[in-house]
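Got a structure here, written out as structure tokens. Questions coming.
What you see is the complex with one protein chain gone and the rest in place.
Order of writing sets the chain letters: A, B and C. Residues in each chain are counted from 1.
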């Protein structure tokens, strides 16, 4: 088991990757989005009877994987085998919690993405009966494992990008 | 079990609460901070061998509770019994992940706080051997349960504030 | 928030409830079962790349709730409102882990139940492509909250039992 020791090194090279000259224009906009339904479970909730918010981040992480699965037609597990890919660790996130959800709720998570060079941003909107309950944005970095076992950032493969633009 | 259905209603009254005339001056700065050590466990880590980031939010949530416990000399459970208090739900959070941690790491979490009127902001810095691995800021609202069972925002009690300023 | 302090007191009265004279005959056998599909997520897995086994118990807990939802046509949240019901805490469990599962697997959980008087036993079989990966049996107690707020065991309501026998 090879463990990446420093991924600050991942962050640095990727900053210019999506900053462009004006910080915006290098993004690759995509049209593909994903929507999925998630049941909030009893065990996701805290003594206030509502979801314990770290569970939202579990839901968002799985929603990002689901978005890639929708675009690529393969699970994250299969991505490890088929692509130059060692994960897409999160480097930054922001979230707002507008309205609590509780066990028994079937919430909808809508996810969209825009790509920098080796980083990308995912926006998640979690709603119940059309009303937004939580919003989250994630900055992630596409990483690969080098011959020496080291994890480094890597441009998102062109054929991956292409799958999001169809 | 009474379940709060809408806490967007909590957010709205609290915005002016800490906005003041210039958005800053109404904050009550505090000097009390808390530092605690947390062992990252095998089960906190994902197939990349590093911490699965939603676990950080579990750690931060417990660190906020620990900060109040340090200031007030009582656990969150005791706060429910002793204070006008029905929780301090998170309404907004931001986090940066700079360097991964892994099972076996004993990380340090340093937490500090500044108070608005019924909201407050907590800053957490998670470090390993002095090096920052993650940073998180939380906006939370102090809530109470009314006679009708409804959850509403409530000014942070004066004696709670006082305990943070000694 | 009322917290049950001692549920050993729940266990004791329920032992005779399903012991009968020969320890078996008091069980009410049911024919209703439930089958559901669960995606194993990246965040459910540990550094060995396979599911971290406490996640199985989260899946089994949700599967028991799903079995009741199938039988009663209401979520656990609705059970709290519609029935003399304050939960069905687990008092005993056994599990075997035969074959690991990993992120990307869509596993099937088949759940069946037999009722004592105030306790019941749920059997879960978790399989992948027809092959059993984990088995779990749970003993749970049906509890209600008395006028004094105390949690006590309570016979499973007749109309609940009836729904499992159709």
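The working rule: a residue touches a chain if its C-beta (ideal position, glycine included) is under 8 Å from a C-beta of that chain, and two chains touch if they have at least 3 such contacts.
Please read these numbers as outputs of a predicted model, since none were measured by experiment.
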Using the document's definition of touch, tell me which of C:86, C:107, C:122 or C:160 contacts the absent chain. C:86
Can you tell me which of A:45, A:90, A:126 or A:151 touches the chain that was removed from the display? A:45
Across the whole complex, list the residues on chain A that are touched by the chain not included here. 1, 3, 42-43, 45-49, 52, 54, 77, 80, 102-103
Mind pulling the chain C residues that touch the left-out chain? 1-8, 11, 48-50, 52-55, 57-58, 61, 86-87, 89-100, 102
Could you please point out the chain B residues that touch the chain left off the display? 1, 39, 41-43, 47, 58, 61-62, 65, 75-78, 102-105
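As a working rule, only the chains that are shown with their structure count from here on.
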Category of the chain touch graph - line, ring, star, complete, other: complete
Measuring centre to centre with CA averages, how many angstrom lie between chain A and chain B? 24
Where in chain B do residues touch at least two different other chains? 1, 3, 48-49, 52, 54, 102
